[in-house]
Structures are given as C-alpha cells and as structure tokens.
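Complex shown without one protein chain; remaining protein chains in place.
And now, chain A:
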Amino acid sequence: MIVISKIVIGYLILQGALLSLISSIGIIRLPDIYTRNHAASKSATLGIISILLGVFLDFWIVEGYMNARIILGIIFVFCTAPVAGHLISRAAYNTGIPMSEKTVKDDLRAKKKRSVQ
C-alpha cells in the first residue's frame, strides 16, 4: 500500500515538474504574448496543482499528517490562474500590443474601431 502510494506521489510530482518545464519552454518558443499566455496559464496551473497534490498525499499517507491548507492552495490556484491569464491578455490587447504575423482573424478589432468613432 505504502509502496503503491509512493509511486503515485512520485509520478504526480514528476508530472508537475515536467509540466512547469514545458510551460516555460512554451513561453520562450511561442511568437506573441497571447499564445505565450496560453502556455503560461494552462500548463503552469496543472503543474502546480499536481505538485501540491503530491505533497499533500505524501504528508498524509507516508507521514500520517493531514494538512488542509494544501487543498485550499489547490483550490485558490485553480480559481485564480485563469482569471490572471484573462486579465493579462486583456490589458495587453487594450494597450495595443501587436499580435504575431501569423494571426488570421481578429473580430475584436472591428468592435474597438466602432467604439472609437
């Protein structure tokens, strides 16, 4: 039982670390702020959640100490990360940061023009 749970805990923490690594690679590789935001707001969220879940299970099963604050931390990260991503990209759009040349379609531009006139 302990051995199986140790394997699961190790998998969770490794998965979280790998996801965080890949999201930082994405922040370097992707062309503009909006696509970078995709990588930052999704992979980092799941990465942090799985690391925290691994820590929680490790303290609970192996050490026999249940820490509810970690669960609260998971819930807070889960609720706030998408909102932060939304706010950053909205602020970027409103201050007129250009999108990469690959961009095909922009429905928001028409609306902004209408409101200026």
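Throughout what follows, contacts are C-beta pairs under 8 Å (C-beta built on N, C-alpha and C of every residue); 3 or more make two chains touch, one makes a residue touch a chain; residues count from 1.
As a convention for this text, contacts and distances are computed from a predicted model.
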UniProt protein name of the chain not shown, from "NADH-quinone oxidoreductase subunit H", "Na+/H+ antiporter subunit E", "Electron transfer flavoprotein subunit alpha" or "Cytochrome d ubiquinol oxidase subunit II": "Na+/H+ antiporter subunit E"
Contact footprint on chain A, counting only the chain that is left out: 19, 22-23, 25-26, 29-32, 34-35, 37-39, 41-43, 45-46, 49, 78-79, 82-83, 85-86, 89-90, 93, 99-100, 102-109, 111
